[in-house]
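Please read the structure below before turning to the comments.
Of the protein chains in this complex, all but one are displayed in their positions.
Presenting chain A:
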């Protein structure tokens, strides 16, 4: 999870490092801590440290972590020679290491030799059948080959053993959404919200899925979850504000025939609309006209 201060810090360091100021190692550590995917920059700046003998020895025993990070970034940028060299260095230092074995498997995946990668992962799993990362790599390989149903099967089996792995639940939810299996995706998001209820983005994704499924009850629940997202982000999430407006108008359309006794107060809608207009005025004043006309066409 990347918080606002961490994001500004990351952007500042990225600018500094791109323009030639120092702080490369700090930037690489922050990228590793926040688990963001900045492969090109990591590759460029990581290689600048690794190719310089003085800077490399200044890192001490952390240079091996840097080798691993640069190897993965190189695979992502398709510079497979760099990745192979890094893995060779790591193999010399840590022979018979499972972690290096995983990197070899990933390199075979990046090259496209799926069968060989499968062999490497199976042998790693024989030694340690409860290795979480290797299981996840098998899922990723199934996904990369286009075998989505196989990926879902593997992932479900994995989740039966490791139920607390929220990254896996999130991946499963995204796969279901890509296949338009929204009810199952809603279940996965419910698991995520149960285990990590203070992350507003799960509430937002759940509300989106419920809104997509449709139906009066789902729309009302979606409106509640958009509201909780707004609560948890201090009102700064534009998508949740728009979600409230859309939900209110959709609920009003669906319940046109029913009696007006249980009609909710329109306060939430008007508050969200005001907050949106203020936000747009501040950040994108030329698009304010578009927003007001869109909101007007939503009016009940």
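Convention: a contact is a pair of C-beta atoms (placed from the backbone, for glycine too) under 8 Å apart; a residue touches a chain by one contact, two chains touch by 3 or more; residues count from 1.
Operating definition for what follows: contacts and distances are computed from a predicted model.
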item: Listed names "Membrane magnesium transporter-like isoform X1", "p53 and DNA damage-regulated protein 1", "2Fe-2S ferredoxin-type domain-containing protein" or "Protein OSCP1", matching UniProt entry of the absent chain; value: "Membrane magnesium transporter-like isoform X1"
item: Sole residue of A:199, A:213, A:250 or A:268 that reaches the chain not shown, by the stated touch rule; value: A:199
item: Sole residue of A:28, A:139 or A:210 that reaches the chain not shown, by the stated touch rule; value: A:139
item: Hidden partner interface residues of chain A, rising order; value: 1-5, 7, 34-37, 40, 43-44, 47, 50-51, 53, 70, 72, 74-79, 81-82, 85-86, 89, 106, 109-110, 112, 133, 136-137, 139-141, 143-144, 167-168, 170-171, 198-201, 231-234, 236
